[in-house]
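Below is one structure. I have some questions about it.
On to subunit A.
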Amino acid sequence: MPEKKPKPETPATFARLPKEAPRLGVYICYCGGNISDVVDCERVAKVLGEQPDVIVARTNMSMCSDAGQAMIEEDIREHKLNRVVIGACSPFLHEQTFRGTVSRAGLNPYYYHHVGIREQDSWVTHDDPEGATAKAIRLMNAGLAKARHLEPLEPIRLEAKKHALVIGGGVAGLRAALDIAERGLKVTLIEKTPFLGGHMAQLESVFPTDEEARPALHELIEKVVHHPKVTIYTSTVIVATKGCVGDFQVQLRPVARGVRGVAPGIQAAIEACPVEVPDEFNYGLTRRKAIYFRYPGCHPPTAAIDWEHCTLCGECAKVNPKDIRLEREMTTFQITVGAIVIATGFQPYEPRPGEYGYGEYPEVVTLPQFIRIMAMAEDAGELMWNGHPVRQVAMIHCVGSRQVPGVHEPQPDGKVNDYCSRVCCTATLQATADLRRRFPQIRIFDLYEDIRTYGRGHEEYYRQASLSGVRFLRFHTEQGPVVIADPTGEHPLVVKVNDYLTWGEELEVPADLVVLAVGMMPGPIEDLIDVLKLSPGNDRFLLEVHPKLRPVETAVTGIVLAGTAQSPMNIQESCAAAEAAASKVAGLLSQGLVELEPFVAHVDLGRCTGTGACVDACQYEGAIQLETRVIDGKEVQRAVISPAICVGCGVCVSACPNRAIDVQGWTLAQYEAMVAAIAAEIPALVEVEA
Partner candidate 1 sequence: MNAKEKARERTTALKRLREEHAETVARTQALLKEQQAFRKKLRAAMKGGPKTIPQIAAASGLPSDKVLWHVMAMKKYDMVREVGRDADYYQYQLAEEVAE
Partner candidate 2 sequence: MAEERLRVDALVVGGGIAGMQASLDLADQGYHVALVEREPSIGGKMIALSKVFPTLDCCSCITTPKMSAVAHHENIHLFTYTEVKTIEPNGGSYLVHCVEKPRYVDTGLCTGCRQCEYACPIDLPDPFQMGLSAHRAIRVPFSTAVPQKAVLDIDHCLLCGKCEKACPVDAIDFTQGPQDLVIEARAIVLATGYETTPRDAKAEYGAGKLSNVIDGLMMERLLAPTGPYLHVLRPSDGKEPDSIAYVQCAGSRDETLGVSYCSRVCCMYAIKQAMLLSGALPMADITIYYMDIRTFGKGYEQFYQNARAMGIEFVKAKVGRITEDEYRNPIVRVEIMEEASRVEERKHDLVVLSVGMLPAYDPRPLYGVPIAEDGFVEAACPNIAPPMTAQPGVFAAGTATGPMDIVDSIVMAGAAAAEAAAYLERHDGEAKTYAGRSISMGEKEAIHA
């Protein structure tokens, strides 16, 4: 069935309603005491009720509640209000709520102005109730002044492309891609490396079920790969984007794989490669060639060339000239998508050289390395490491997490990792359980600050570890463990630690292997942050728009977060977040239409003389342009806005020498009225402000 394509409408085409005398409804919210504990709301209502054009002025314990909203709706109908001003929390929280209220009562939703008297008044002026009340009256009075100048507006409606881009081919990206595709939307998934699966592929088992990691992952990959709605590009990155929700134009740059298809005999070609580099799959514990498979059974099942290390010597191509082509470059291409899912994942914290002996002693490894060591170890007999049988292992928690300024050395950006990485406690205890099961003779010491086995089934690892004789030692941040060479030479290392479970005394734990439970850091995505204008938080992970209520959306509508790009998470949590992100994408795109706020620039063609000052000043490519028009038989230049691209920043307004541009909903006339009202003498306030 051909879909009905709505025409993108521009606010400029809307007919202005004839101006009627303003009939104002004023509402002051107690905010359950947040405002009324400081501001005398009843007094504010009384003073404002006496202002010109005000028909009703009311208060409510919670204006955003259903009862509060119903009251406003009833007033609009009964008193034929045509402007509504609400003094409450920040508009960020409830502007949309009240737009719905106003609109349900049959009024244009933009005939409403929101005044923040909580964040801008009661919360910051809490020690001066009189002053806060006066301030509320002034702010509200300015709101009334603006309201008298409000114009009806319509949201900008755009056709939404029923197509989403997922960035990242780890478990979160795969999960999000599958859910969006199942919903009937097209999905393009890009992965920067040549292989899918992310970090999950490097695990042997997943807590808390202890199910095998790769079979579970491969099942998901198979579903995604074979889904008719999904297109996957490996070795591909984003280089540029334009547009907005519903219509992002994304430039993608692929890099050639260098190898075609299943390529029979590729193993011989790999053997022929003379280059050897540390294998990141085993976190550098082993080496691989510059033409390689990530691991046996990896996806896609085609080898790839590591262009960073390939010397283009051609040895591999000599073995298999049919399937190997040593040409790296490919042309960039563009796709248009309605939404973007960021699933760029994490990287394990890399201890700095010397941190707990890392890089100094080969017996100090990270937890991800230890998981690979265990994966490669034979079950029979003893666990060997660096030529010695392992008899004692020390696990150290919170390496690269919960860091404290002044105690821990900062990262290169000057900040310490002050966050908890959430997964390391359970991951460490799961690895401990594996070690205990396979090599029961090894003595295990667990050095921790707090054991955070918070999840379902996680506590069981802790309990089992305690029962199986793992010795727990609790250190304080300021007195972290120190790893040195064993002076007696009996073991390679000794870990010195002040154990606060027993007097805080210094204990010495000899160890053949020290495992650092390293935390998570976001993947290196500076380029992407730049291209998509994303906001990382203080912890460098990507910021959500509201950490409590809107956990998977970013401040950019249409760009959502899935998995560890946002914060440390385990696999279960990454999948849940990815599915939630998919829900948001489906909610945005499945109707085929998106609505944007109409607060964009508007040109008064009667005043525009085509100076082009606005175009020069504009920071958003394509938001404002000069077009040639014929007026009175003469060809002239006039400014034209693209409402979907304009963000309403107002720079053009200040640049225009003719005052020909206004931001709708925030016009110069409205500002001037507000400024005048703020400065006006209000008889009721003379005494207070004296």
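Rule of thumb we're sticking to: a contact is a pair of C-beta atoms (placed from the backbone, for glycine too) under 8 Å apart; a residue touches a chain by one contact, two chains touch by 3 or more; residues count from 1.
Picked so that all candidates are chains of the complex that A comes from, given by their letters.
Every value quoted in this text rests on a predicted model; they were computed, and no experiment measured them.
Candidates 1 or 2 all belong to this complex, yet only 2 touches subunit A.
Note for the complex: subunit A touches candidate 2 at residues 31-34, 37, 61-62, 64-67, 69-70, 89, 93-94, 97, 100, 104, 171, 175, 178-179, 182-184, 206, 208-209, 211, 216, 219-220, 401-402, 404, 418-420, 422, 450-460, 463, 474, 500-504, 539, 541, 546-552, 566-567, 571-573, 575-584, 586-587, 590-591.
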